[in-house]
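The complex appears here without one of its protein chains, the remainder shown in place.
Here is subunit A:
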Amino acid sequence: MTSIGTGYDLANSIFSPDGRNFQVEYAVKAVENGGTSVGIRCKDGVVLAVEKLVTSKLLKPNANKRIATVDRHLGVVYSGMIPDGRHFIERARDEARSWRDTFKTPIATADLASRMGGYLQAYTLYQSVRPFGITAIVGGFDSTAELPVDGEVGSGPSVGAGGKVAGKTHGGPGLYMIEPSGLYWGYYGAATGKGRQAAKAELEKLDLGGPGGPALTLEEAVKEAARIIYVAHDDDKEFELEMTWISGSDGPTKGLHQEVPKALREEAERLAKKAQEDKVDE
């Protein structure tokens, strides 16, 4: 950081002569200190996982959840400054609600990512604010079936909604990662936080973006997500693994964002620990 002390890092809305916004880069540093978050988009859903670092023995285990639900079909996990993440979620819920108020239909994952990307970007523009110290991973499953409009009572015209292309499918799993700059991309697998490098290396080994779509199933993805969090974890600190998933309406969560059942999570953790030990033995 040779530019520290040049004065260009003192506020948002000032570029340095070489075209950088230092406040945003410092926000990224805040993210890099947070517990690792991982998102995997697979064949039949999305898995979100976070390495929740235990900051005090006085905290109740499995309380203080880090992954939040937005609307019913969307989940958000983030790394970095937790209060910033809480505010991010509050805003995401407001966006999802106002979308429903306007369109009488649930917000699509891509639309929520776009709205939130725009929101974060606005926090890089003004003297009076600082950027968000988080990178958020937004996962969702947009219904593949034609949904009734909220409050609809009858079936409406039998010809269905307009603009349909025969044979074209709609909806499906979506995964987006939004950075402090407001930058967001859709991902097959996303990782952020302290262990992101190791996590990304592991994600790249998975079959997530094959020509016929991802081959990984939801249950396999849960196990991989747990393993990746364990791989990315720095050994000397205690942590809890928190995992949620979203499947389609025919899957285990019936289109809802829910916590992975305890039995499956414990199984995934057992396999993750075993994989760790096997590696040490080699």
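Here, contacts are C-beta pairs under 8 Å (C-beta built on N, C-alpha and C of every residue); 3 or more make two chains touch, one makes a residue touch a chain; residues count from 1.
In this section, contacts and distances are computed from a predicted model.
Student: Just to verify: the chain that's not displayed, which of "Proteasome subunit beta", "Phosphatidylinositol-glycan biosynthesis class X protein", "Cytochrome c oxidase subunit 3" or "SSX family member 2 interacting protein" does UniProt list as its protein name?
Tutor: Result for the unshown chain: "Proteasome subunit beta".
Student: Which of these, A:97, A:205, A:237 or A:270, touches the one chain of the complex that we don't see?
Tutor: A:97
Student: Could I get the residues of subunit A that touch the absent chain, sorted low to high?
Tutor: Here the touching residues of subunit A are 65, 67-69, 71-72, 75, 93, 96-97, 100, 104, 150-155, 244-245, 252-253, 256-264.
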